[in-house]
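Right, chain A next:
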Amino acid sequence: MPQTESSTPRTEHDAEFVALLNATWFGANLPPETQVRLAALSRRYQAPAGTTLLTEGQLANELGIVLSGRVSLRTLVPEQGWITILTVEPGDIFGQSALVPPYRSTSTVVALQPVDVLAMDGPGLRAALSADHDLAAVLYPRVLQALARRLNATRLQMLDLFAR
Partner candidate 1 sequence: MARAGSTPHPRLAVVKLASCDGCQLMLLNLEDALLEIAERIDIVEFPEATTHHSSGPYDVVLVEGSVSTPEQLEQIHEIRREAKHLVTIGACATAGGIQAMRNWANHEAFRAAVYAHPEYVESLATAQPVADYVKVDAELRGCPIDAGQLMEFVTALLTGRRPNLPDEAVCAACKRAGRVCVMVAKGIPCLGPVTMTGCGALCPGFDRGCYGCFGPREQANAPSLSRQFVEMGRTPAEAGRFFAGFTGYAEPFRTVLTELGGVPGTTAIASAGPADRDHSATGASPRAGGK
Partner candidate 2 sequence: MTADTTSASGFLPRAGFQQLIDLLAEGGRTVIGPTVADGAIVYGEVRSVADLPRGVGSEQAPGRFRLVDHADERYFAYAVGPTSWKRFVFPPTLTLAESHRDEHGHVSFGPARKEIPSLAFLGVRACEIAAMGIEDRVFLGGPYTDEDYRRRRAQALVIAVQCAEPGGTCFCTSMGTGPGIRGGHDISLVELDDGFIVTAGSEAGAAIVGRLALEETTADQVMAGADQLAAARERIGDPVVTAGLHDRLLAKLDSPHWAEIAERCLACTNCTAACPTCFCTSVSQRSDLDGHAATTERQWDFCFTKGFSAVALGGNFRPRVQDRYRQWLTHKFATWIDQFGTSGCVGCGRCITWCPVGIDVREELDRIAPPPEVIAGDGHAAEARAPRTSVFRVESVRRETHDTVTLALSTEATPDWEQSRGEFVMVSVPAVGSIPISISRRLPTGMELTVRGVGPASTILTGLEHGAEVGLSAPLGHGWPVPAAEDHDIVIVGGGMGFPPLRPVVDEILSHRGRFGDVHIYHGARTPGDLLYKEELAAWAAQGDLDVGVTVDRADATWLGRVGVVTQLFDQARWDGSKAIAFVCGPERMIQATVGTLGSHGITQDRIFISMERHMECGVGLCGHCQVGPFFVCKDGPVFSLAQLGDVFGREGI
């Protein structure tokens, strides 16, 4: 499908969001047209510490980028209570289940500090990615990079190196 979007932000909203993306590990150094595209799909919200942003098993409707603050990915283990598997720090993403069928969150995401989040609409992003292969070609590697990093870390956690 021919690209019709311009690489110039059309609105003030888009310009602000491109600037926000550029300040994050996930969004920085993407092609300008990609950033504009993502900006158009995004909203920004703030939430106080303790807010549950996503619930395990529920639909993940948004791919989030933490702009500031800290969120935790948790899971409930019988007899152990809530276990934090990982914290997501500014610049990194959460809610990537919004891109992976069945689009349900694999952990419960809770803000540990007051957070500022840039959230991309899940269904809209999926539609854009399947329609626009150039967008997919630059965005998926970034998502993969985030997931691979998490996978590596999880492997080390699993080894429980400090137990001995």
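The definition used in the following text is that a contact is a pair of C-beta atoms (placed from the backbone, for glycine too) under 8 Å apart; a residue touches a chain by one contact, two chains touch by 3 or more; residues count from 1.
A quick word on the picks: all candidates are chains of the complex that A comes from, given by their letters.
Everything numeric here is computed off the predicted structure, so don't read it as measured data.
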Practice task
Of the candidates 1 or 2, report the single one touching chain A in this complex.
Solution key: 2
Fill in the blank from the handout: The chain A residues in contact with candidate 2 across the complex are 25, 49, 70, 72, 74, 80-87, 89, 91-92, 110, 112-113, 149, 152-153, 156-157, 159-164
